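Complex shown without one protein chain; remaining protein chains in place.
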Amino acid sequence: MLPIRCPWCGEREQTEFSYGGEAHIVRPTDSADLTDAEWGDYVFFRTNPRGLHYERWFHAFGCRRWFNMARDTVSGAIHGTYRPGEPRTDVPDAPRVPVAGGDGGEG
Amino acid sequence: MKRYSIFSLVRNALSYHENWPKAWRSPDPKPAYDVIIIGGGGHGLATAYYLAKEHGITNVAVLEKSWIGGGNTGRNTTIVRSNYLMPESLALYDHALKLWEDLSQDLNYNVMFSPRGLLHLAHNVHDMQEIGRRGHAINAAGVDSEFVTREQVKAMVPIINLDCRYPVMGGLLQKRGGVARHDAVAWGYARGADARGVDIIQNCAVTGFRMDGGRVQGVETTRGFIAAPRIGVVVAGNSGALAAMAGFRLPIETTPLQAMVSEPLKPIIDCVVMSNTIHAYISQSDKGELVIGGSSDPYNSYAQRGSFDQIEHVVGPIVELYPALSRIRLMRHWAGITDITVDRSPIMSKTPVEGLFINCGWGTGGFKATPGSGHVFAHCLALGDLTPMAAPFTMDRFHTGALIDEGAAAAVAH
Amino acid sequence: MAQPLRLAAGGRVDRGRTLRFTFDGRTYTGHPGDTLASALLANGVRLLGRSYKYHRPRGLYSAGAEEPSALVTLGAGARAEPNTRATQVELFDGLVARSQNAWPALGFDVSAVIGAFSRFLPAGFYYKTFMWPKSLWMTYEKVIRDAAGPVHGPRQADPDRYEQRYAHCDVLVVGAGPAGLMAALAAGRTGARVILADDQPEAGGGLLTDPAGIGGGAGLDWVRATVAALADMPEVTVLPRTTVVGYHDYNYLGALERVTDHLPPDAGGNAPRQRLWKIRAKQVVLATGAIERPLVFADNDRPGVMLAGAARTYMNRFGVLPGREMVVFTNNDGAYATALDAASHGARVQVVDLRPDPRGPLPEAAREAGIPIHAGATVCGVAGSKAVTGVRVRALSDDGKGLAGPAKSLPCSVLAMSGGWTPTVHLFSQARGKLAFSADLGAFVPAAGDPLNPNRPAGACNGSLGLDACLREGREAGLAAAHDTGHVADHPPDLPLADSLPQEPPRLLWTLPAEKAGTAGEKTQFVDLMGDVTVADVRLAEREGYASVEHLKRYTATGMGTDQGKTSNINAMAIMADARGVTIPEVGHTTFRPNYVPVAFGAVAGRSVGDLFQQARPTAMHEWHVAQGAVFEDVGDWKRPWYFPRPGETMHDAVQRECKAVRTSVGIVDASTLGKIDIQGPDAADLLNMVYTNAWSKLGIGRCRYGVMLNEHGMIFDDGVTTRLGEHHYHMTTTTGGAARVMSWLEEWLQTEWPDMRVFCTSVTEQWAVAALNGPRSRELLAGLTDIDLDPETFPFMAMKEGTVAGIPARVYRISFTGEMAYEVNVPAGYGLALWQALMDRGAAFDICPYGTETMHVLRAEKGFIIAGQDTDGTVTPHDAAMDWIVSKKKADFIGRRSLFRADTMRPGRMQLVGLLTEDPAVVLPEGAQVAERAQAGQAFAAIGHVTSSYMSPNVGRSIALAMVADGFNRTGQTLSVPTLDGRVHRAVVGGTVFFDPEGERARG
Partner (left out) sequence: MAEQQAPITAPIRRGPLDGRAPVTADGVSLTLPAFAGKLVLRGGSDDGAFTAAAAKVLGAGLPLAPNTAARGPRGLALWLGPTEWMVHVDADTCDALAAELTAAFAGLHAAVVDVSDYYAVMRLGGPRARDVLAKGCPLDLHPDRFDVDHCAQTRFVASAILLHQVDVGPTYDIQVRWSFADFLWTYLADAMREFTSR
């Protein structure tokens, strides 16, 4: 059970949260112009890294806010949480993780 | 390979078992093979075995970064069944089940496949509709499946509490389903493949692919470069990492799946019982341990460890459904790492790299598919193309939308 | 004398009180402070069980959690507790225990004959046999299964209670031996919040075995003073009888407190049997001690062969002499303390030491005490089957690999052995800690902790076996752990001086030469007693290639027993290393997994079983439904009335009656469980336009509209009616099962994708109780109870008005899930029952009929209204569901829109929702039945679809069904086959989905 620091409520146990998958995947606004493959990439394909993962969590039993978390999928280390729209938690020495879509716009 | 038989057993007993040969060799890798299988789990070893046995392709290496059978093959709850909903899945898993039925004899290695019956419980109207649909679909495909009443459930599982919080309304039974001895599957395939000339190379991690003009040339490993024109990636739990080495992504997320065993008891549950609503499944190993699992931990992880609250989420329902097990003790729990696709169906596919094939995404249910997965994938590798049984499971389906959606159609986890 | 081996004095037992207990039906006595093991030993009971595989006689091997042999079934009936270590059971009056794995009796076990065939049953023999003929495997397997488990489990429900609780602390100290006590004291002095957990009923750890002095006094006096000091610290919690069983990430640890297990059944009052503590600790000090290693020699599993430290524990803690004639067999100095103590109690003691010339202070003391020492020698045989009667001893060759000289027979009733000590690193390893092999100790010791789980091993757990080192490391660890949580002691405790004798290094010989050469000798040298794994098995595993440490474990079952190999693992690794010709660290170790000791499922489930398993959610009208005899349906966690049977009615009767009543007069259904979301803000319509497929910008205030939500895959995932309450104010309804999901869905998109949208969504699901009136006389009924003008001109279909109903403030929605004239009356939930009763009272004049979900489903099916999740399954687009009309062609975007234009979703011939009418109108197809173009009874067929909904409709006057059929829209008029599992093949004609009132006039009337 991870202790997760909600950016609003502070540290709470994982059982108060639900997981929302990879963060910073921007929904295409020009979907009509996308090929099936490009659209399929957005809907189904994820980075799924071994290592640093930027991901979304929802404080379902708390303030009901979505936020982002940087966590290592191997070591289990949580490097930080931050609100949507805030810059990513800087993780020194962490491997650079490619982001969906390549250019990594903030969500 | 020296065949196992009553005679060999007696003969070796008389010599105090001092003359048994190695079950498989530990050769040094050759510079080049016709086919390389990356991943020495059940699926990879089965692929190698069938490549040699069915297709005569014996110049094959299986590269395992650690010890064979050490991934999900050795960490699952050993359940074998084929009662899936979608026709494509049914065909594939029942192909596997038919291979299971003769596997011990085929391998000359007792994998202890035990078709003791597998029961899905229905606890509400929605469950009844779900098993109603699945039961009929399975029967339509000519696979065995029957509905059982509450009373029949009780007769099959006397310690069940039918009137638990979600009363048991009925069930769906696949008599041919059951369990097998998970480690033995890897060992039996390894022994069989080895006997046919396949090199099983343990402690050999792949560190990269060598490619030329979009074609794979071979793999870089911790034991040097090994060439092969055709390579199959069969590395559940690490598929994404291998795909990244080859420069493509997969529609997969990797999550922990936990399981546990109790202390051993004399037989108390004689079939496999699964429940979607209560979300736990249970069987009893031949050693007498209750083998229990539930749903995956929700988040991406490669750590082979899950969260204790997930254990509680499984054990609570088990005690609710089987109150007599409350005093039985949970001996050990552990986690495997599973590659989950959005439609809960596997991927057997060509990749953007020519000559490189991938077999992954079996999620929480790969063990049962082991022989079928190996058999079909071996055929694909031999053919250089996808067979009809594999064709629906390509990665393309995530672009066209032609999902094989066992998840959406409410198939059970695991 | 009742307890022949009980010492006259000494130990921690209360001889003033006598407790009676039975083992295998015979009554014995013991004293408070005894364990079942010590009491049995005091009574001279040697034979306690039979081994797992060969049914060899087994006795007491240890005095703690590592016990691999003395497993009993405690209690009886519903309280029977199999596989219980006698060493961990505190004795109480009336305790009942039985031996396991023996039939018909422990002393005469028929299955022991298996031992004679042990040569045919080496490791892995299962994999090589039982394959012929194939048809017999299930028969073989039954025999294997029946033989394998040691004992039957209880068949009745467990009558005991289990509790759980969360706890938070700065420092958790695991183990209340000298290191742990010192750590807790040091940390406690800083004011930090400390939890000290120990598995024994009293603190002291190794000091309960070893009466060493501390600070100039008796060690146990220091323990007493320290415990008293801890009790005076308000932020310190001491948990005796509490075993830390699992160490999870971020210092989250599970600890099992045995609250009343030491009391007779039902003597614990309202206290639970056990309590699982779930502790989040900022820092952890692991003072878990060490476990003694057995030596591996022929017949080292006989009853009477035990660990030397355990033998000492029985003397010093329990006041029991393990035997009057003792041979101590050791590779180290420590075991001489056992010899000295036994001699002081009058036992005849001899020592066999693998080392040629032991000269440490303890061996010298033994010499002075006149204890014979057979140095440079080994035990190579044990006499006695059900109890040791003597040992054979021979000199070792210089390299320790062979025997030299003649055999001597030493008579004895107990053989106390010591192969050195293995630090108890289980929790450290579970916490991702890295281990390193210590050649000095011959064991793995903590090397590097993982930053995720800040902890400090101290004392024996850390490989520091001396008492002085334990105290020093405990103090340092306690202070440092507290410091790391921001706590510093003004007056840290002084480090007391401790009695510690220097010891010479052990002679590590992992296997000892046997008199018989090769496998013949190795097959009675037990490595893992619980799994009956011998040296021969380990060597066979290597020979066959199962050489990795994990293959060894799995092939031989080493370490797979309920003791998880606490006494066997390191020996097995060492023997494998020898077989492979590599070092022990090259072999490595297996992963330590939770639980450290097995934990009752009941404790993991806690109180959340039975009535407290999972809440059953009632609506505001629930008690009325109960009083009316409603049969309930579980919908998620909700209890919804399924149907309201009248006396003598079957479900079918009731549903047919209810269905007719609604369409002829008026029915009332409790629709409170539908999800409800209050949506407010200037951009609310924009949100609706994105989450629904149809257009919302032009919906008038006070008007309602049906909408369908898609996921981004383009598949229907929920539906419902949304009403515009004001300029920027909407009220959304969802399906019952989808309520939480849709709420989260809206929040997700708003917060993560469209943060600039000015919309607030607030769940109001249970604010409103909903009674829905359906039927041609619904208006007439409602009119008598409301101040709302129900004139259909001003209050048409798909409109909402506010007013009072039965004097209650209400919102009334003219929406219909039955196709009838209908009014859904929403009132604050507190008035739900009052509303319902008023409607029923007034409705009596209209023959009002309460109906449940089943009738609701029939009525909506008559109209072809889908139920998301029944007629759709996550693979269905609106087009597939024959609902093209709900997809806006004008909107540039909505969630899931792009997916509707993929190759597969545009493909002709997809599964499409159609109506099916059986040729025989009396046949109600089973839901889920598969549809074929043509099928023959009893034969496999290619299914082209399946029945999603199927009912006998009294209003249509026949059966009706909805089905998803491939290319269904183009099959209108086709006759399809529907085989059922009873072997029949029904024929049914494809048609539209609306079976009743196709013009829809009734709802609008």
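A few notes on this one:
The chains carry the letters A, B and C, assigned in the order they are written, with residues numbered from 1 in each.
Everything below uses one rule, namely that a contact is a pair of C-beta atoms (placed from the backbone, for glycine too) under 8 Å apart; a residue touches a chain by one contact, two chains touch by 3 or more.
Small disclaimer: the values here were computed from a predicted structure and weren't measured.
Taking the complete complex into account, the chain left out of view touches A, C.
For the chain missing from the display, the contacting residue among C:222, C:624 or C:638 is C:638, taking the whole complex into account.
Residue in contact with the omitted chain (choice from C:269, C:370 or C:451): C:269.
The residue from C:24, C:93, C:163 or C:997 that touches the chain not shown here is C:163. When the full complex is taken into account, the listed residue touching the unshown chain is C:762, out of C:762, C:936 or C:975.
The missing chain, though absent from the display, is touched by one residue of C:785, C:849 or C:943; that residue is C:785. Counting the whole complex, the residues of chain C in touch with the unshown chain are 163-168, 193, 269-272, 278, 280, 606-608, 611-612, 614-620, 637-638, 678, 680-682, 758, 760, 762-769, 779-780, 783-787, 790-791, 806-808, 828-831, 833-835, 837-838, 841-842.
Where chain A meets the chain that is not shown, the touching residues are 8-10, 12-13, 15-16, 60-65.
By our rule, only the chains that are shown with their structure count from here on.
Look at where the CA atoms of chain A average out and do the same for chain B: the two points lie 30 Å apart. Residue positions of chain A touching 2 or more other chains: 1-2, 18, 36, 39-40, 43, 75-76. For chain B, residues touching at least two other chains, in rising order: 305, 307-308, 342, 399-401.
Chain contact summary for the complex, chain B toward chain C: residues 4-6, 8-10, 13, 16-18, 20-26, 66-67, 69-70, 74, 87, 102, 104-105, 108-116, 123-126, 128-137, 139-142, 146-147, 158-159, 161, 164-167, 181, 183-184, 187-188, 202, 262-268, 284, 286-288, 305, 307-308, 311-312, 315-320, 323-334, 342, 397, 399-403, 405, 407-410. Partner chain B is touched in their complex by these residues of chain C: 52, 78-83, 119-120, 122, 125-132, 134, 137-138, 141, 144-146, 148-158, 160, 162, 246, 248-249, 252, 254, 278, 518-520, 523, 536, 540, 543-546, 548, 550-551, 554-555, 557, 562, 564, 591, 593-595, 598-602, 604-606, 608-610, 613-614, 616, 633-635, 642, 713-715, 869-870, 873-875, 899, 902-905, 907, 926-930, 932, 935, 939-943, 946, 979-981. Chain A meets chain B in the complex at residues 1-2, 14-15, 18-19, 21-22, 36-37, 39-41, 43-50, 53, 55, 71, 73-76.
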